[in-house]
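Here's a structure for you.
Note that this complex is displayed minus one protein chain, with the remaining chains in position.
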Amino acid sequence: MSKQPFRTPQGGLVQRSRTIRFTYDGISYHGHPGDTLASALIANGRHMVARSFKYHRPRGIYAAGSADPAGLVAIGVDAKRFDPNTRAAEQEIYDGLVASSQNCWPSLGTDIGGALDPFWRFMPAGFYYKTFKGPPGTWTALFEPLIRAFAGLGRAPDAGDPDRYETVNRHCDVVVVGAGPAGLMAALAAGRSGARVILVEETHRLGGSILSRDPEKLSLGGVQPAQWVADIQNELAALPEVTILTRTNAFGYYGNNFLGLWEKVSDHLPKEKRLGHLPRQRLWRVRAKEVVLATGALERPLVFHENDRPGIMLASAARTFLHRYGVLAGKRPVIFTNNDTGWVTAFDLAANGAEIAGIIDVRSDLSGEHMAEAARLGIPIHASSTVVGTSGRHRVSQVEVRPLHRDGSVGTSFSHIGCDLLAVAGGYAPNAALFSQSRGKLRYDPELAAFRPGRSWQKERSAGACNGTYALTDVLAEGARAGVEAAAQAGFDSGDVTVPDVDGVELGQGQLKVMPEMPSHLPPHRRRAWIDLQDDVTTKDLRLALQEGYQAVEHAKRYTTTGMGNDQGKIANLNAFAFIANERGEELPAVGTTTFRQPYKPVTFAAIAGQHVGPHFAPRRTTPMHGWHRRRDAVFEPVGDWLRPRAYPREGEDFFQAVQREARAARTDCGVLDASTLGKIDVKGPDAREFLNRVYTNSWSKLAPGRCRYGLMLGEDGMVADDGVTACIADDHFHMTTTTGGAASVLAKLEDYLQTEWPDLKVFLTSVTEQWAVASICGPKSPALIAELLDDFDADPERFKFMDWRDATMGGIPVRVFRISFTGETSYEINIPATYGRWMWRQIIEKGARHGITPYGTEAMHLLRAEKGFVIVGQDTDGTVTPGDLRMDWIVKKSGDFIGRRSLFRSDTARKDRRQLVGILTEDPDLVLEEGAHLIERRNEPEPPVPVLGHVTSSYYSPNIGRSIALALVSGGGGRIGDRIFATRGGEPTVPVRVTEIDFLDLKAKGALPQAVRREGGHG
Amino acid sequence: MQRYNVVRLIREGLSGHKGWQPAWRKAEPKPSYDAVIIGGGGHGLATAYYLAKLHGMTNIAVVEKGWIGGGNSGRNTTIIRSNYLYDASAALYNHALTLWKDLSRELNYNIMMSHRGVLNLAHDEGEARQLKRRVEANRLNGVQAEWLEAKEVKAFCPPISVAADARYPVIGATLQRDGGVNRHDAVVWGFARAASDMGVDIIEQCEVTGIDTDKGAVTGVRTTRGTIATEKVACVTAGHTSVIAGMLGLRLPIESHPLQALVSEPLKPVLPCVVMSNAVHVYMSQSSKGELVIGAGIDPYLSYTQRGSFDIIEHQMAALIELFPFVSRVRMMRQWGGIVDVCPDASPIISKTPVKGFYIDGGWGTGGWKATPGSGHALADLVANDEPNAIAAPFTLERFVTGNLVAEHGAAAVAH
Amino acid sequence: MFVISCPYCGARDQSEFSYGGEAHIARPEWREDMSDAEWADFVFMRSNPKGVLAERWVHSAGCRRFFNMLRNTATDEILAVYKIGETAPQVQAKLPATPCGEAPIGSGNDAVKVMQPGEAE
């Protein structure tokens, strides 16, 4: 395929028989199924795909998987499916994939931001802390917008996401993370035991590192690696209790062996093949009895001057591109290494047609075998040498090599080697991120010059390369052992698991020579040796941070931002810590590491939210009468999780008019409210009265069966927490009601007291909230309507008195009727089993028609109760209000304890000048105060802070009083009835108001409403 | 103090940045100090700074068990505002806001104080009522505040969804225009540098293991680096306040809970302001670097492990997507936890204690960051004078005995 | 998220439970001479230990029963579960070496714990 100049003639695991077409920055390219965007672009000879964060330097593909620090692109399936900051090395290609570069303008090749790069000297770590200080506001107005425009990588998606996501829970015996050689053996061992096993693999194919090995030079149990993997996969797939999850990343290891797995279900599919019934991504919430971590190792970069150009990549990546994808990352590569694995990479590349321009090894003591092989292949060897610089604008074209002396200096002689790839092999470090997330303790291994798992905290073990075990035979054995052990700990016996014989070239590191930074002929401050390719952190920055005292690893990290890019420093961090340790003259363990945080790699918000968005975000609870409210075009309001009708505007009516009409009808004719949402608790037991005595502020000892009483409930802090009416059903049996919002918390609190404080009380509590549909009918015509609705029922308020309740029937259905009122009108509350609720409501509406029945919503209810001066807990109280503050001392019994009683006697709660609930009437009767308006002593507001008397809690225009009314909490309010004070109006001139009693109906009846004052002259 | 400015930056740039000195001295503990501040976070360092600057107390030490700024200072989402309900809180937080405004110049360290505005959303009538009350209270206390209707919210913050069929529809918001965010590490380092320059010893890797008293008065602190004699000890240790107080047998009205936060991958500017919603527990801003910085809800249980429950994050994400549909495909890059010291009335304690010379500054819950300079200022006054100033006076421990709480979370959901 | 063993229902996810605060704080009997401070101690003051905490939980989505639990707040390790009215069992916990320090392993920490040379695995 001439269109893919860097595709090898054969080899690799891509499906060569089929070609996939995709575009990058508008240019069309070809690849094959099995390719990632990175492998396909490299096959097409394209390395540069991005710009770095700070200096906008050209960036290429550096690693072949999720550890790649900087190869980030935007993927756009369509306008609504846009994914910025997607790692090219992870994105599988599909027909029609559209990828584009980001963080550059006008184009990737010519990026204006790159003009910053020459000024790098003036932009060291933390330069912004030292500059851009100006008078207050300068940063906000001037500097920040500038910096923000340059910063950030990708563009945010525009709007709503049309894709579906879901979360799935799983319990299992053993989770195996990573399906490389160790993970496969572990899964096999555990799976054979019959244990429930989940095997998690980040890529789309099992096999891990052995897929990056030359299949001609390796066999396991006598077969090629890919065959060996396929055999195990088949066996695992046949085990009923084993689940294999590919394209799935174990991103988070949380407490109690809870793992978050992120599965990309359809990100690799062309748009038209994405199946609507499958989610785009799934989040598996896994609770495992035991965990096997087999997450492999990550290769370390080498740190040298100008090590950041496109075309410079990890040797392991070059090998992966070759063996897994059939792509030569360069035709004329240079290998730069500090261990033996670099040599193997060189030989593999050479065997596939690359002309190796040189192997540069920092070591002097080289393996004779490798030397001989290199000589046989005609590869130039530069032992005891180092790369001291590179060139090439958008791709590396040349490296400069100098000899390395024993004292750590470099020689003056140099050579330039032309190349199109620089593969760097800095040694492997165990990938212990998940182990650290699990809060295990790392141990420094001087032989590996890296951290490896030390002591575990959770039920977990590491196996294979992530445990610092690199030799394949050992890796397989360790994996098998881990699987057997994990299954055994979970209670399953695996029996013996045979470890296959390994035949072939070992990928050993040999003697590893780690140097925190390659020596250079340049003075330190002139070197640009990158540690973090994405965030542009160089050794110079770290050196400066240490020089300025930011010596703790966390300080150095935060000051330089090393490891804080979206790769979270997977391959950069160890080099950063080693560099810091070296500069500080300390050992690595003394320096430590920064924290490995979840997630291992960035996870979409949507996957974490799962299916609980849109229509499934949160339940909307509705009553049995809801359908009727809907058909009447009610305006709804959310009250907790409930939807309640606020008002029922008629054709041509606005909300305010509807409320006025409803509130008027409730007093002139007959109104009905859906009160089903009130909390209801059945209280039963010989100690029920005593219990009520303790939880309410008033006494319940003498409430007779058939009677109801209003009660206030306090917190132990003495503040009003809830209220409601409780009916006595029998001597040991009560029906308690709570506020809608308080239903759950009141029951929980009462159970708490019963179970933990007063276990000696014989009382049972059971919620009956939704057993009953409730209609509250009020108004002068309600007795007649009730008599019609109920069978053989004497509803006469003279005989069926206020605060009575009765059993009755309605159409033969047993109901409970309560003579209780939240409006001050003659009221009846009918409770009927919920399945009859809709029927009952219709009966009320139909039979009520000739009585002028008017359904009213919560807004009119609020207004009606305010006319009567009834409080709403949560509106007229705010958690700082005592019964005394409500001037309801009558409801507080004089003797006997109750919840919160002692708090009422503290010096502050006993104070005389506390804010108390009073009525407020504006002098202008048409003026409705804003709720939340404040009350002050004098007409004119002084300069802040303004001394305040109180604030308005409820405020309405009342059609029944014929003017505006308000309730307010006012300092010493009970003693100020009749006073003239002033209400603030958001900076507008204040208005004069009168302090009154709160029962406006009563005031009106007595003719005691203050004289209206129409627009008194002047605003003094 | 070596001044930071652009001229010097250029000069150093030309000469390889070899002239920069450590921002703060690495001090060794001396045998005695006039005062010891326990806790090298923002509040502790600010206290040291104001003690030295305003009260001339320079023979003092800040002892920190780890590295400075490593606790809640380095973990918070840096929201700055002062729109509290009660007079006492408004005075405290607004004083802090005033100090924030010119702190970059005062400290000669750019703390990136960005006054981009803070929206507090209302999702139902009950919340709207509470917030409107707060706006009026704020105005009368000289705190910038205004009420925005839903349309105005959308105009001020275009990515927000004001869909009428949302489960929690946005029906309005308060806006504090001079609220915003800043850079947490810079604040810590800036205070440390300025305090150190005036002679304050900042002693890292030095954990307090005990407090010595004689006849009910403090005589010194024992640390992992030896005993230090002092007659004044200020405990500024956030989540660990109870542990330090426990050394003196004091029980406090504080519980320490996990609070989680997270950031997204960096994105080009998309969110122009800070958005907060109590109802759905969303707190989000965008950092200068481009990350969406998100605070989550608090876990209900007590813990010192700096990690919370995953389901808190899940609920958080669902709510965020409801409110900001564009974030659905954005990715979470990093999550972490802090330990918040929660008081029953959601207000802090800046107080003397029954032990003479032992002062407490804690109980800030989730809201301490915004108060940093104000808290330091007030505590410095208290330590220097042994009496609270007018701003600190309402925040004593005694309020829990008398009942005079500053109930900043008082408002409950609307009932009925 | 913890796995909590409800004494009645067995091991369940923490999301089924609600936290009930510190355990064994008895509500004082009402006395006329009870001081404000004594009362405040019951209502507000808490031990808030970094270490073993006796706390109450309720299995709110399950059997609705309250119970007690001992948990190491320095590590979130659950040490024991016992019913209301029972006395707390004796437990061993990995406690911090210093009052504010971190538990030897598994705790919240500033930087990942790294074993020091010579430290036993």
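As written, the chain order gives the labels A, B and C, with residue 1 at the start of each chain.
Keep in mind that, in the parts below, a contact is a pair of C-beta atoms (placed from the backbone, for glycine too) under 8 Å apart; a residue touches a chain by one contact, two chains touch by 3 or more.
Quick note on the criterion: contacts and distances are computed from a predicted model.
**Student:** Can you match the unshown chain of the complex to its UniProt protein name from these: "Peptide/nickel transport system ATP-binding protein", "Hydrogenase expression/formation protein HypC", "Sarcosine oxidase subunit gamma" or "ABC transporter permease"?
**Tutor:** "Sarcosine oxidase subunit gamma"
**Student:** Going by the touch rule at the top, give the shown chains the omitted chain contacts.
**Tutor:** Counted over the whole complex, the chain not pictured touches A, B, C.
**Student:** Touch as defined at the start, partner being the missing chain; which of A:Glu166, A:Asp214, A:Glu400 or A:Glu554 qualifies?
**Tutor:** Answer from the full complex: A:Glu166 touches the omitted chain.
**Student:** Where the complex has a chain not shown, which of A:His305, A:Arg527 or A:His626 is the residue touching it?
**Tutor:** Reading the full complex, the residue touching the unseen chain is A:His626.
**Student:** Just to verify: which one of A:Gly114, A:Pro524 or A:Gly685 makes contact with the chain not shown?
**Tutor:** A:Gly685
**Student:** Just one of A:Cys466, A:Ala834 or A:Leu949 touches the chain that is missing; which is it?
**Tutor:** Only one listed residue reaches the unshown chain, and that is A:Ala834.
**Student:** Where does chain A touch the missing chain, residue by residue?
**Tutor:** Output for chain A: 164, 166-171, 196, 276-279, 285, 287, 611-612, 615-616, 618-624, 626-627, 630-631, 635-638, 641-643, 646, 654-657, 659, 682, 684-686, 762, 764, 766-772, 810-813, 833-840, 843, 859, 862, 926, 928-931, 955-957.
**Student:** Mind pulling the chain B residues that touch the left-out chain?
**Tutor:** Touching the chain left out of view, chain B contributes residues 125, 128, 132, 149-151, 162, 164-166, 169-172.
**Student:** To test your reading of the contact rule: which positions on chain C touch the chain that is missing from view?
**Tutor:** 8-10, 12-13, 15-16, 59-65
The rule is short, and it goes like this: only the chains that are shown with their structure count from here on.
**Student:** Just curious, how far off is chain B from chain A if you go by their C-alpha centres, in Å?
**Tutor:** Averaging C-alpha atoms per chain gives centres 22 Å apart.
**Student:** What is the distance, in whole Å, between the centres of chain B and chain C, each centre taken as the mean of its C-alpha atoms?
**Tutor:** For chain B versus chain C, the centre distance works out to 27 Å.
**Student:** At least two other chains touched by the same residue of chain A: list those residues.
**Tutor:** 254-255, 258, 554, 595, 717, 903, 906-907
**Student:** Find every residue in chain B that makes contact with two or more other chains and list them.
**Tutor:** Residues 66-67, 70, 305, 307, 310, 344, 401-403 of chain B touch two or more partner chains.
**Student:** Looking at the complex, which residues from chain B come into contact with chain A?
**Tutor:** Residues 4-6, 8-10, 13-14, 16-18, 20-24, 26, 66-70, 74, 87, 90-91, 101-102, 104-105, 108-110, 112-116, 123-126, 129-137, 139-142, 147, 159, 167-169, 180, 183, 185-186, 189-190, 204, 264-270, 286, 288-290, 305, 307, 310, 313-315, 317-322, 325-336, 344, 399, 401-405, 407, 409-416 of chain B touch chain A in their complex.
**Student:** Which chain B residues qualify as touching chain C in the complex?
**Tutor:** Its residues touching chain C are 65-67, 70, 207-210, 224, 237, 240, 242-244, 246-247, 251-256, 300-307, 309-311, 337, 339, 344, 400-403.
**Student:** Where on chain C is chain A touching in the complex?
**Tutor:** 1-3, 13, 18, 20, 26-30, 34, 36, 39-40, 42-43, 56, 58, 60, 64-66, 76, 84-85, 105-107, 109-117, 119, 121
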